[in-house]
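All protein chains of the complex are present and in place, except for one that has been dropped.
Let's turn to subunit A:
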Amino acid sequence: MKKLGMTGLTLALLLTACGEENTVDETEETAEEPVQEEIETGPVTLKDGMGREVEIPEDPENIIASYLEDYLVALDVTPAAQWSISDGAGVQNYLQEELGDVPTIPYDLPYESVLEFSPDLLILRDQPEEDMVSQYAQIAPTYVLESQPTDWRGTLTEIGEVLGEETKAEEVIDAYDQEATEARDLVSENAEGESAAAVWMVDTSLFVVHPERSSGAVLYGDAGFEVPEVVSDLSGDADWAAVSLEELAQMDVDRLFFISDNGEEALTEDRLWQNIPAVENDQVHVFASDSAWLYYGPTANEQVLGHIEDSIAND
């Protein structure tokens, strides 16, 4: 028992020791930075999402911002390498018009792959491991984003600041808002008061988009479709919530934006499916799973707006 108490005490000590060092170490961390300062001239210093002071080079040319390419494309910046899975086999297809010639880098950013591109700036998000960030920082100045992944405007503004493209970022947002207004007008003209849902089918499982996230924010917030009750009930903390066909049938939804690679084939025979108003009135619009609907960012959102406008105009 005594021993148990001792080990418990030791563990508690280790835990608190690691928590409290914070203030002392802040100075140390900045003292470590000079290693990377030598590389650039006339840099700007920004505080990143991890509280580190990061010196951004004046005109970064080789930027790697894996899975944030959407934002770079919106800012007319071509990255040195783009996110990919399965050794370059899987990329963000909806961006390939702009990124077709950009070489791929594995999604987990192995150090040596990053080094290969000799980038002069790395922008990361969701990087919980500080020791990895300090390794990346030895290759190039590494900025960890502060804004939330669900907040594309904040992310765009922040990346704009990092790249010295604040005005461009603002323009992009203004242009987007402009287009959103047009789409909203079109919706109120052709589909006044209609409800809609974006449903994603993977194999036989169905998912419905969160009303404030990803393409959901575009569908409801920007284009102004009504949110079906079931959608707002289901939305938890995930971008896409699992939904059963029964719930989908209850939704009583006027329009379905259906994301699936096999169309609606698997469901056409089902009574529940056939009774959904959107299906009865032939208002199901099908998109491939590599289209912009599953992504975040100004480029994705703009494409989704386009898809919505096309779908309504087709009526």
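What we mean here is this: contacts are C-beta pairs under 8 Å (C-beta built on N, C-alpha and C of every residue); 3 or more make two chains touch, one makes a residue touch a chain; residues count from 1.
One rule holds for everything that comes next: contacts and distances are computed from a predicted model.
For the chain that is left out, the UniProt protein name among "Protein lplB", "Mono/diheme cytochrome c family protein", "Heme exporter protein B" or "Iron complex transport system permease protein" is "Iron complex transport system permease protein". Check A:132, A:173, A:186 or A:286 against the missing chain and you find that the one touching it is A:132.
Screening A:62, A:78, A:93 or A:113 for touch with the missing chain picks out A:113.
Considering the complete assembly, subunit A touches the hidden chain via residues 7, 10-11, 14-15, 17-19, 21-23, 25, 87, 106, 108, 110-113, 115-116, 118, 126, 128-132, 134-135, 138-139.
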